[in-house]
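Below: one structure, written as structure tokens.
Excluded from the complex is one protein chain; the other protein chains are retained at their positions.
Chain lettering (A, B, C and D) follows the sequence in which the chains are written, and residue indices restart at 1 in each chain.
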Amino acid sequence: MSQSIGTRRQLYALSTPAVLFTLLLIAFPFGYTVWLSLHEVAMGGTPRFAGAGNYAAMLRDAEFWNGLWITFGLYLLSLLLQLVLGTWVALLLHGAKRLSGVVRTLMISPFVLPPVVVGMMWLVILDPAIGAANWLLQQGGLPRSDWLASPTWVIPTVALIDTWQWTPYVALIVLGGLQSLPPNVYEAAQIDGASRARIFRRITLPLLLPTLVTAAILRSVDLLRFFDIIYITTQGGPGNASNTLNIYGFRKGFEFFEIGYASALMITLSTIVLGAVLVMTQARKRVAW
Amino acid sequence: MAAIHLKALTKHYGAVTVIPGIDLEIHDREFVVFVGPSGCGKSTLLRIIAGLEPIDGGDLYIGDRRVNDVPPAQRDIAMVFQDYALYPHMSVFDNMAFGLEMRNTPRDEIARRVKRAAEQLHIADFLDRKPKALSGGQRQRVAMGRAMVRNPQVFLFDEPLSNLDAKLRGEVRTEIKALAQTLQTTMVFVTHDQVEAMTMADRIVILKGGVVQQVGTPQQVYNTPANAFVAGFIGSPTMNFFDARCVAGGLRLADGTLLPLPEARARTLGGREAVQLGVRPEHLRLQPAGPGAVPVQVRVVEPLGSDTLVYADVDGRRVVARVAPEDTPAAGDTVHLGVALERAHLFDTASGLALR
Amino acid sequence: MAAIHLKALTKHYGAVTVIPGIDLEIHDREFVVFVGPSGCGKSTLLRIIAGLEPIDGGDLYIGDRRVNDVPPAQRDIAMVFQDYALYPHMSVFDNMAFGLEMRNTPRDEIARRVKRAAEQLHIADFLDRKPKALSGGQRQRVAMGRAMVRNPQVFLFDEPLSNLDAKLRGEVRTEIKALAQTLQTTMVFVTHDQVEAMTMADRIVILKGGVVQQVGTPQQVYNTPANAFVAGFIGSPTMNFFDARCVAGGLRLADGTLLPLPEARARTLGGREAVQLGVRPEHLRLQPAGPGAVPVQVRVVEPLGSDTLVYADVDGRRVVARVAPEDTPAAGDTVHLGVALERAHLFDTASGLALR
Amino acid sequence: MDERWIRRLNTLQIVVVAVLILLPIAWMVLGSFKPSAQVTAYPPRLFFSPTLDNYRQLFETTPFAAYTWNSLVVTVGSTLIGLLLGVPAAFAVSWTRITWPATVTLLARMAPGTLFLLPWYLLFRELGMVGTYGALILTHAVITMPIAIWVLLPFFDAIPRSVLESAQVDGCSVPRILWRIALPLVMPGLVVSAILAFVFSWNYFLFALVLSNGDTKTLIAASFNFIGEGATYWGALMAAATLIALPPLLLAFVVQRRLVAGLAIGAVKG
Partner (left out) sequence: QAAPGFNWRKHEGKTVTFLVNNNPIGNALVKLKPEFEKLTGITLKVDGYQEQQMRQRLVTVMNARSDEVDLFMSLPSREGMQFAKAGWYADLNEFLKTAVAKDYDLKDLSAGMVADATYDGKVMGLPLNVEGPVVFYRKDLLQKCGVAVPRTLAELEAGAAKLKACDANVAPFVSRGLKPAAPFTFSVFLHNQGGSYMKDRKSQLCSPAGQAALGQYSRLLKDFGPPGVVNYSFPQISALYREGRAAMAFESSNELRNVMDGGARLNDTGIMPLPAGPGGSKPTVIGWTLSVSAHSRNKEAAWYFLQWATSRAVQEKMALEGIAPPRASVASDPDFRKWIDELPVRREWIAALNALSQTGISEVGYPIVANPASREPIGQAISELILGQKTVAQACADADAALNALIAKE
């Protein structure tokens, strides 16, 4: 954009190793999986070329479409929750400069926990019969809930668990963004007579947008491939109410050993994620200042 | 109703005392210009008035209200920041409109005002651009425009024209004056430009190290500076100072030249032995050799077009005379400088106070 | 060896053409000042010379080397940025030392040079502070000092003194000139200050919309401006322009006043019907009523101390005369302005070119 | 509204958030001191006689120290590589505003992790690296690097261009600008990205599943071992989780001062 050619060359030299490293490591896996997805693979036998057969089968597979909608629903719900709450928590932390280090550290602790533990933990807490969550609800005189066992509530519940775990992560990223905003702009806004709420809406939020999009990108790549929590708690159930594409693909591949079809699912999912990321990187350019 | 009153106001940054204690009254609808050397606390004062800096001691009143603890947003002030502080994510239009929007001005009224200010400042072509895509002077004009569209109790301008060319600066100066007349608002203006200070101010406040040296109309501070600092600071090129001994019949300069002093002036010396003689460059004239003329060798000649500056050394000090371009001597020439003593100033050597 | 040569150089920002094609030669060791209205491309040119902006067309030579593709770090240039661009995380000392460090200057040599520059710029007291804790002018001086410690092939200064008071500015100006003389380096200087331009430049380059209007010594551009734009831009207050019709025996102004024109001047008109007459404020004088005197009503009087500016309207245009403070009329007075026609300039109405 | 009330309201909100975040964590930590059967007790037991049995069991049945060491080697290694490759890339992407290199590095995060298992196993077997730290560090760097890049991008974006340019004029090569100018200015960002990269690598188990062997198995891969038909060791699982979470939390605590430092920017004009 605005560097001389010499400078530009030096800058390319800085980003090349990262790109090369990635390409070196992922070229083969992607190529191999694409290849597999074009074959019918029986375990132990020789793969038979099937053209787009796996993909065609996928488009006819009701479970695929079900998984697609679940994936998108869970994705949008979780992303929205996490961005909103993450920004809120970041603003709180940003404002509370004197908060003790221990509390500050503990507040980001959920995403430090291993996903398997988070899953198991919530499995117990949310058990409709003997879980602490329903016990608390009952103490509060509220109706119990079936949480993960209800086909209607399983996705919101999983989204809540994920939000509990990953909101601090978003908050951490947003907090960083908050700290690198130009301070003099706030003085100008105060002079211009803007209230707190309006400063937030008109100054902080737009200035923060690139950071928020970044957080959204980082969350999207994980959320669209939603796996751990569901795998540990419901394995796609009840019924297939939480059978995300990634869960479905995994089970096809590693539990039912349909490797060709699973590869097609994985390639499709990767393409979807790539699409989402591309859309968001464009958005990121749009909101840059 | 929008007079500004600073009472024994003090300000420190950590261990650094920037304002050791200032008392100042700015009247309603007055146009006050702050001048002073770089780092003397002008911006700090503006920021204190705006409410952006906490006060360490004393009181600040705007109108009748003590505003020490009033947040900036409630002070109804418009300000041009020395570093512009434009909103990087907003277009020029939005930058200028923001303050009005915050005050719920109707859309069309905003558009009208922004357009007018943009035309006055010659930035109407850039209304859709982000600040990033503007030149330094254009940014400064946006900052200016942001204040000019408003109708606040007080305007604060922190060197708002420093990056504009002379012509544009002249135009904008006129617009600001017109604004001051139309809106009848109190204005506080910081500038390093002598012309700006002299032409715009109702009163000039000269600061040094956070301390007020003199407050007065432009004519007062120019013609009757309170002390040598003010005399040296106001006027460009700067006033020439000579050490002089008081002798019978006048002042004797270090090189022996005797300048005859009128009886009335001599009385102000109050029996001092030595004084400082201050002479503005335009009050030194080239004249033929003779009594009262100081012979000097010309060091540097700076033709400015409209006049020419002639530099020479007298008694180890550089002096400068402003002469008509036609009279220009060449560097190395020996010329004789006459002093228009009736226009010269006398200062106490120790305190620097004007003797009058 | 450090001449700078711009050949048919062009530059766009997206759809905006900033430099439509410039040819310019800056000689080795020359002190060149760029002036021009805000937004005319001065900073862009400096940035191109520094290598910070890619060139869209044409060539740039520094010395004998085509540097179109040479990164800034290898051009051996020192630059003062219009927005300072100080390193926020470094102390003033480190800010100034950084460029020397990068060139592996020995520690003690760095300390020596930084200290000297800091003293010249009166920032020796702040060497340990971070830029954030400095006033605007102090920051600008640090930016200046960062360049002054260096000994590069070329110095580029982008309005380096705009935030300094007149006195300091005068001092620093002197230091820069001394530096230019000591280091014998090529210097390119952007300023809006007429005095700076006139006093420092070997040659002045006047730009408008990225196009060179005139290149010449200060005297040349002041006394023989190439066109009406240059004439209007150089000089402060700005030159007065009158529409005039060429009649036998002289020029007739719109209000009917006939100004007698010497035979020699009249010949330069080349039979034109109408021309523009340009008269600098100091070449308008108050005179008694009589032939060749334009009667005007005084609108505004601006006493600057050393002189007084008198504004009046002639034929719908504002004119300004610079008069001695003693002669000051009052606003509303009717006075007669005489034109020093031998000093006046004539321009072609359509092209603006000077007629000479 | 009064400043004081705003502050109180803030405090209240922080308390609410902290409780919501910390309640489950407290439940987990308490669980690690309960006998397994009591972890799932109903109603939940607040009062119990704490036991260290779970921790004892942990250290007796699993080579916990060895796994911790493996995790540390892999995580520190991949975090360093991630930062080493990612920081310059983020800097370049931010400066040029050309985003595709950053997008490319994210590719590995766009595919389900399981996609890589077999191909990488084949690849690293070919290289004779299965079961070595090297394979784990390299594959984990594919996770850490894009995080470092993307988290740092907004921080680099916040550095005024002219500061970088002035360093160029001062004779600084681009890599040196990164080192001397940009990095100090994005220190808080570096800290955030280092923490995040560390956590992600620390908690990632899928690649270790096939690329490590018994000797290089990571802590997180081992943590699954407490769940299973026939014996779900709830207490031990909670104890393991507590211990596993400790190193990243310690890291976060040690550097948290830096997290709130804010950028030093603000000393430039325009």
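Note that in this section a contact is a pair of C-beta atoms (placed from the backbone, for glycine too) under 8 Å apart; a residue touches a chain by one contact, two chains touch by 3 or more.
Model, not experiment: these values are computed from the prediction.
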item	value
Visible contact partners (per top-of-document touch definition) of the missing chain	A, D
Residue of A:144, A:196 or A:285 touching the missing chain in the full complex	A:144
Absent-chain contact - pick from D:84, D:118, D:183 or D:243	D:118
Full-complex contact with the absent chain, from A:67, A:236 or A:260	A:236
Positions on chain A where the hidden chain makes contact	42-45, 123-124, 127-130, 144, 146-151, 233-240, 251, 253-259
Hidden partner interface residues of chain D, rising order	35-38, 40-42, 114, 117-118, 121-122, 125, 130-131, 209-210, 213-214, 217, 221, 224-225, 227-232
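Assume only the chains that are shown with their structure count from here on.
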item	value
Pair of chains joined by more contacts [C-beta pairs], C-D or A-C	C-D
Separation of mean Cα positions, chain D and chain C [Å, integer]	56
Mean-CA-position distance for chain C and chain B (Å)	21
Shared interface positions of chain C, touching two or more other chains	51-52, 71-72, 82-83, 134, 136
Sites on chain A at which at least two other chains make contact	2-3, 7-8, 10, 182, 184
Chain D to chain C touching residues, read off their complex	160, 162-163, 165-174, 176, 180-181, 184-185, 263-270
Chain C to chain D touching residues, read off their complex	47, 50-52, 71-73, 76-79, 81-89, 98-99, 102-103, 130-132, 134, 136, 139, 146
Chain A-facing residues of chain D, complex	6, 10-11, 13-14, 17-18, 20-22, 24-25, 27-28, 31, 39-44, 85-86, 88-89, 91-93, 95-99, 101-116, 118-120, 122-123, 138-139, 141-142, 145-147, 149-151, 153-155, 157-158, 161, 168, 173-175, 178, 186, 188-189, 192, 195-196, 199, 203, 205, 220, 223-224, 227, 234, 237-238, 240-241, 244-245, 248-249, 252-253, 256-257, 259-263, 265-266
